[in-house]
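Below: the structure, in C-alpha cells.
In this view, the complex is presented without one of its protein chains, the others remaining in place.
Lettered A, B and C in written order, each chain numbered from 1.
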Amino acid sequence: MKLRIGIHGLTSCYGCQLRMASVRELLEVAENFEIAYWYMVSSKGEISHVDIAFVEGSVSTAKDEEELKKIRENADVLVAVGSCAIYGGVQGMLFGKEYEEIFKEVYGDNKIEFEGRIGEPLKKYVKVDYNLPGCPPEEEEIIYYLATFAIGSYPEEKDYPVCTECRRKGYPCVLIEKNEPCLGPLTVAGCDARCPGYNVACIGCRGPLPHGIAWFDSLAKTFKEKGMSKEYIKARMEIFGKQYEKMDEMIEKVFEDED
Amino acid sequence: MKIEREIKNDHLARIEGKAGVVVEIGDEIRARINVTEGPRFFEILTKEKNYEEAAAICPRICSFCSIPHKLTPLEAIENALDVEVTEQTKLLRQMLYFGNMVESHALHLYLFAIPDYLGYHDALSMAKEYPDLMKNGMDLKNFGAMVQNIIGSREIHPENAVVGGFGKLPEQHEIEKIKKMAYNVIDAAVATVEFFLDYEYPSYVNLERNHLAIKPHNGYGVYGDEIVASDGFYFSVDKYKEYIEEDIAPYSFAKRGKYKGEPFMVGALSRIVNNHNLLEGKAKELLNSHSEFVKAENSFSNNFCQALEIVYFIEKIAEMAENIKIRKEERVKPDKKDGKGYAVTEAPRGLLIYEVEIENDIIKYMNVITPTAMFLPMMEIDARNMAEGMWKNGYKDIDLIGKKVEMVIRAYDPCISCSVHVIRL
Amino acid sequence: MRYVKIKDEKVYEFLEGLKNYGKLYAPVKISDKFYDRKEIDDVKKIAFDYIRTIMPAKKFFIPPKEEMFEIDIENGEYKEKLEEVEPFVLFGMHPCEIVALRILDGIYMDEYADIYYTRRRKAGIIIGLSCLPDEYCFCNLRRTDFVDIGFDLFFHELPDGYLIRVGSPNGHKIIDENLDLFAEVNQQDIDAFREFEEKRQRMFRCYGSFDNIRYLLELTMQDKLWDEESEKCFGCGNCTNTCPTCRCYDVQDIPNIDGKTGKRIRFWDSCQFRSHGLVAGGHNFRPTKKDRFLNRYICKNSYFYPLGTSYCVGCGNCTYFCPANIDFLGNLLKVRSTAEEVKNA
Partner (left out) sequence: MHNVYALYKCRVLRIYDLTDDVKLFLFRFENPSIAESWTFVPGQFVQLSIPGVGEVPISICSSPMKRGFFELCIKKAGRVTSKIFDLKPGDSVGVRGPYGNGFPVKDFEENDLLLIAAGIGMAPLRSVFMYALDNRWKFGNITVINSARYGKRLLFQKELEAMRDVAEAENIRIIQTVTRDPDWPGRIGRAQEHIKYANTRPDKSYVCVCGPPQIYNDVFNKLIEHGYDPKKIYVTLERRMKCGVGKCGHCIAGSSTFLKYICIDGPVFGYYDIISTPGLI
C-alpha cells in the first residue's frame, strides 16, 4: 500500500517545496507515494487524512495557524521541513519584537484584513514528529526521509555539526585559517559543509543543532577572542538561531564581564 | 453592487506562494487577488546587519529567484562601496543568472503552466501520458540547476556569490561540463517554444499596456542601469521612486506597483517587447518565424516569451562557456565602509530593484521592489477582463471561468513570496 | 637495515617513477596554512616541508564515507560491496602517522579482520619522510618519534638529498628496480643524519617521561580544569576527525526511493557527539559535554597493548585543528605529568 503524503507551505520562500519538486527522483516519488495534497504543484486535492504531512514555512498569519492545525489533525505523522518550520526561519529573527510596530514601519497606517504575526516554528503550535532541516533541505535527505517512511520505518535525525562534514570533506577550516565567523560548529550537518567548501563561512542556514548541543556560548567566546563585537556576533548568530532557546542568554554570558 | 455570482479560490494552486482570487459578478465584474502569504519584513531583517550577512538573507525572499535576490543586492552593495568586480566575475555572475532563468522558466512552464494547456491537475499526472514532454522539462530544469550548482554552490540560496566576487571559482572542467550539457538540452528548449505554437491566446485579455524592462548593458542581458518603458520613456534606477510608486490594498500583504500612476507589466513578455532586437541565434530565428505569438497587449504571450528566453539563455551560456578561461583571482575587498547604492536586474519575472545605504559596513536602509509587486495590479485587471469577457460571451460555468482566470494569473508566473517580502517607500 | 642515498637532483625522477607502483599520493598545500594528501600529477607540487595534513592518512584506509553493502530489501539480503582497490603509494608519511597506521592495523586486522580496511592496507606502499617538529608536536613524549617498522621506505633529509631506510620486501624491490638513482651512504651522510636527528630532538616542546599520564589523568578526573576546558569546546568533532588513530564509525541503512533496494554505509563518527553514548530508552553513557570531552582524553591516553604505546601518537593535530583553540598537550601538562615544558622551544 502506498503511503499517502501531503506537502504544505506556510509562510516561507517556498524553497523547501521547490527543492522537493526538483529532486531528480520526482517521478519516482510520484510513483511510490500517493500525493494527496500539494498545492504548489497540483490543483487537485484538499486537506484530508494522510500518513505523513510535510510542512514548510513558519506560522506568520492567523490563517497559517488555522491551516497548520487542520493539517495536524489530519496527519498521522507531521514532518517540519526546513529552517522556517523548525526555527522560524530568517523572518523568525524578529522574534521578541512587537508585530504592530514593525507593521507600522512597513505599512504605515494602512489596514490589512488578514492577521499577521512574527514568524514562529511549527512546534509552538502543534506536535512535530520529525524535523527535516535545511534552507532548503538537501535532495539526498529528502529522499532518505521519504524512503524510510516508505519501508515502514522512520529517519534517523542528525545530531552532529557541519564541522564534521567539513572535515570529512577535507576542506580548509575558514575559522582557524581566516578568522572568519563560521557557524559550522553549531549548525546541524547534512549539507556536506557546502559553504566552507566554497571558502565561505557557514551562516548556519540549516539551523542550530537539536537537543541543546548548539554551543553558542563557546563559539561566541572564540569569536570574541578573534576580535568580533557582541553586536556583530549576535546579528550573525540570530539569522537562523534567534528562536533557539537560550541563544541570547548564552551570548550575553560571554560578554558579561564587560558590560 | 448586488453580486450575482462569485468565484472564490482561497489558495491558488501551482503558483509560488500563497494567494487567493475573488471574482465578483454583478452589474459590473470585479476581481481581486488576495495575497495571504504572511509578511516577512525583509527590509527590517537586513537592517543593522553587516552587508555580507544581509546579502545572505536576501535570497530567502524567494527560492524561485534566489539568484536574482543574491546578485542584485550584491551589486547594490558594491555600487554603494565603489567595488569594481573583475570582468571574470561579471561573466560568471551573468552565467549564473542565466542558469537561474532557464531553471525558473522551465519549472514554471512545465510544473505550473503547461498542465493547464493540456488539461491536467499537475505535471505528475501529465507526465504519465506525456513522458517525453516532461523529460524535456526535467532536462531543462536540471541544466539550469547544474549551472547554479557549479557557479553558485547550489540552486537555491547560492552562498558562493559574495561581495567582490566568489568564494571559490568554478574549475575549468566544470565549465566544460556546462558547455557540453548546454548543447545537449538546446533541442528540448526549442521543443518548448514549439509546444506553444499550437495554442491561441484568449482575446478577452487584450489590452494596451506599458511594458517596463531594463536597458541591458550588453546584448539581451539582465544587468543594466536604466529602465525603459514601452511608451518610450526611460529613467535610471536611482530615480525609480519618482516613476514607480506603490500602494496598499486591504486584501493583500503585498504592495502594488504603478508606473506613472498606471498599472504596468514586467517580465519575459516585457523584455521581448522592449528588447527583441537584441535577441540572437536560434531564439531570434524562432521569434522571426513566429512573431505573431508575441502580443504586447496579451499577457498569455508571456509563456511563449519565457520559452523563447530559455532558448536564448542556453545558447548564451554555451557561448560564454566556450570562451571563458578561468583565471585564479581574489575577490575584491571594498576600501569604503559607507555609501548608498542602487541596482536593477531582470529577474525571471521582471524588474528587480534594490537600494541600500551602508554605514560602517552596516546596512542602515534597504529597499526592494520585486516584479510581482509591480505587476499585481495589471494581473488583477487581466483576471477581471478574462472573467468579464467569458461571462459576457455567454459562458455561465463558473468553474470554467475560474480555471481560465487562474490560467491568466499563472501566465504571469507570479512569485507571491517575493511580493510580500514587503517594501518601504 | 639496508640504507641507500638519493641525491636531490634525482628525487623528482624517483617520485615520478613511483607512479609505476600505483597512484601516487603526497602532501600538497591546499590553502594558506593547510596541507592535505592528494593524488599527484606534477611531482613538483609535493610539499616536503609540510608538518601535518588536515586529513590524516587514515582516510586512505577507512574513507570518511563508504558503502559496505547493497541491500535487497524485498528479499532481505545484503550483498557485499567491494570496489576495486588499486595499488597506491603514500609518500611523505611522518613517523607518528606510521605508528598511527600500525595502531589501526591492530584494530582493523585483528581476529575479526575488516575486509575493507585490509584490502586497502595491502594495496598501499608507505614511504616515510623525516620532519622537524613545531610547537604542537609531542611524538617524543609518546615515543613515536622514530619508527623501525611499518614503512616500505623512509626518507631522511640530508643537506644534498635523502638517506633512505629500506623497511620491507616491497621497499627492496623499489630500490632494486631503480638502482641507478641511488648512491652509497658515506661518512658525511651519516654525520649529517646524526646532526639532523640531534637538531630535531632539541626542537620539541617538552621532554621527560609521559607514560604515567594515564594514572594522573584518572586521578584528576574531578578537577575543575575539565569543567573549564570543556566549556570552551564546541563539540564539533574536529579533534577526532583529524586524529590519525581515532576510528569510530557509524553505520546506517539508506533505503532508496523505491523502498526495494538500498545501501548500508558507514562514515566517521566521533565520541564528541551526543549520540555516541546514547542507547535505546534514552540512557546516555556520556550525557554532558564534559563527559564527552574527558572521554577523548581518557581514550587517547590509554594503552594500546599490542604496540606498547598509547592510542595518542603525539601528532598535535587535535590541537592544531581545534577551532576553539583547546590545547590537548597543554591540558595534559596541567594535570602534572613529570614531563617538562621547555619555554622558547
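Here is the rule we use: a residue touches a chain if its C-beta (ideal position, glycine included) is under 8 Å from a C-beta of that chain, and two chains touch if they have at least 3 such contacts.
All figures in this text were calculated on a predicted structure; none of them were measured in a lab.
Taking the full assembly into account, the omitted chain touches A, C. Only one of C:41, C:80, C:191 or C:228 touches the chain withheld from this view, namely C:80. Residue positions on subunit A in contact with the hidden chain: 148, 151-154, 156, in rising order.
Residue-level contact of subunit C with the missing chain is found at 68-69, 71-73, 75-78, 80, 82, 107-108, 110, 112-115, 118-119, 213-215, 217-218, 221, 246-253, 255, 259, 262, 266, 269, 271, 275-281, 283, 285, 297-299, 301-303.
Convention: only the chains that are shown with their structure count from here on.
A simple rule picks the central chain: find each chain's mean C-alpha point, then take the one closest to the mean of all protein C-alpha atoms, which gives A. The distance from the centre of subunit B to the centre of subunit C, each centre being the mean of the chain's C-alpha atoms, comes to 52 Å. Centre-to-centre separation between subunit A and subunit C, using Cα means, comes to 37 Å.
If you average the Cα atoms of subunit A and of subunit B, the two centres end up 25 Å apart. Within subunit B, no positions touching two or more other chains are listed. Among the residues of subunit C, none is in touch with two or more other chains.
Taken together, the subunit B residues at the contact with subunit A in this complex read 11, 13-18, 34, 36-45, 48-50, 53, 56-57, 59-64, 66, 103, 107, 111, 121-125, 127, 134, 138, 141-142, 145, 153-157, 159-160, 162, 166-168, 248, 250-253, 406, 417, 422-424. Residues 30-34, 36, 54-55, 59, 64-65, 73, 231-238, 241-242, 252, 254-259, 262, 267-268, 270, 273-275, 289, 321, 323-325 of subunit C touch subunit A in their complex.
Chain contact summary for the complex, subunit A toward subunit B: residues 9-16, 18-19, 21-22, 24, 26-27, 30, 35, 38-44, 58-61, 63-64, 89-91, 93-94, 102-103, 105-108, 110-114, 116-117, 119, 135-136, 194-195, 197-200, 203, 205, 231-232, 235-236, 239.
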